[in-house]
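In this view, the complex is presented without one of its protein chains, the others remaining in place.
The block that comes next holds subunit A.
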Amino acid sequence: MADLSCKIAGIDSLNPFWLASAPPTDKKYNVVRAFEAGWGGVVWKTLGIDPPVVNVSSRYGAHHDQNRRLLGINNIELISDRPLSVNLQEIRECRAEYPDHVIIGSMMAPIEERAWKDLAQQIAESGVHGIELNLGCPHGMCERGMGSAIGQVPEMVEQVTRWVKDAVDIPVFTKLTPNITNILWSAEAAYKGGADAVSLINTVNSIISVDIDQMVPEPMVDGKGTHGGYCGSAVKPIALNMVAEIARTPETKNLHISGIGGITTWKDAVEFMALGSNAVQVCTAAMIYGFRVVDDLIDGMSQWMDDKGYTSVEQFTRAAVPQVANWNELNMNFDTKAVINPDNCIECGRCHIACEDTSHQAITMTNKPEGGRLFEVVDEECVGCNLCYHICPVPDCITMEPVKTDKPPMTWPEHPLNPMRLAAE
């Protein structure tokens, strides 16, 4: 079994799997169960300045697929609603009882220097390995000038990060909100403020569904609803892009990254790490199935590493980053075409109708003399869009095969049809 230990922001972890700051890390009872289940670390639920917040009842909404499988959850819960002293005492106990496991203290405060510094120092004294700055919650706390209200202003991100870095001598993770136009602005601000790492993404601002009998957004609180933070496997693609952007941009690439956003399986975790995450955080998958999901994260990643010959996670961390390019750097002479294996085809007809109605009319459907239908790709029409390959319900029935070419690679800036190139000549 491969060695899954890793290091992020100078902190050694048994494995790259931490629970994100959220209801699953709200108290010692949960955290102990998480450590026993195999999680390498937790980011404790966000701590604020007393008096604690008060939460509403009815806190989560859900986005299901037609099989009632959860694709995403949104929540309108606030930060920890327990007194700070209780949380800090429980953190101390967990640190003493589980010395090999990582605990990061998450925090938020109004935009006042003293508030951030005092709270950060109190949390640091409880023995946490690091502090995470919650600059992301897109609901509730932002109406009080905290969470995403800070995270959406790069100057404030830099300021808050610097305050905390000045106040404590343990690693600082700045947690970024995805509810912005360009993640690099806040990532760079965190870097300038001295952050050791960034954690991303926090939840995506959302209304998840509407009760169309009562005409109220969900989750409903006595006849009204509000926007909340969206998480779960549905947000993974948004997170992957933001992680990759930070990892490949010269101004931010030195930041360590704690990847978050819909990580459900070991493969999701590998993808986050390949694109730049030094470790990952999980929440929704645990909320759906319990802490035992870490079994498959650990076993699946380790099995994959053995198969690939990796002996440490560092060997594949950021391995895909060099291959993330701008569109303008892609080879316009690359050509790929769909190939349908009739032996695997179950004749559902979906590749044909998708291509016929919405793409390039490149898949024909003919009746076979012996009965049944035959689906064939018209190479001259196929632009290699991958649509049929993705919608085919049978694995390996449709494959995309690159076309052999003698043409040298050519980017759009070099392309003869590019009017900008012609204008430059």
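In this text, a contact is a pair of C-beta atoms (placed from the backbone, for glycine too) under 8 Å apart; a residue touches a chain by one contact, two chains touch by 3 or more; residues count from 1.
One rule holds for everything that comes next: contacts and distances are computed from a predicted model.
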item	value
Chain not present in the shown complex, as UniProt names it (candidates "FecR anti-FecI sigma factor", "N-methylhydantoinase A", "glycine oxidase" or "Dihydropyrimidine dehydrogenase")	"Dihydropyrimidine dehydrogenase"
Residue touching the undisplayed chain, where the options are A:Pro51, A:Pro250, A:Pro322 or A:Pro395	A:Pro395
From A:Gly300, A:Gly349 or A:Gly384, residue that would touch the chain that is not displayed	A:Gly300
Of A:Arg114, A:Arg292 or A:His390, the residue in touch with the unshown chain	A:Arg292
Missing-chain contacts mapped onto subunit A	265-267, 289-290, 292-293, 295-296, 299-300, 303-304, 393-396
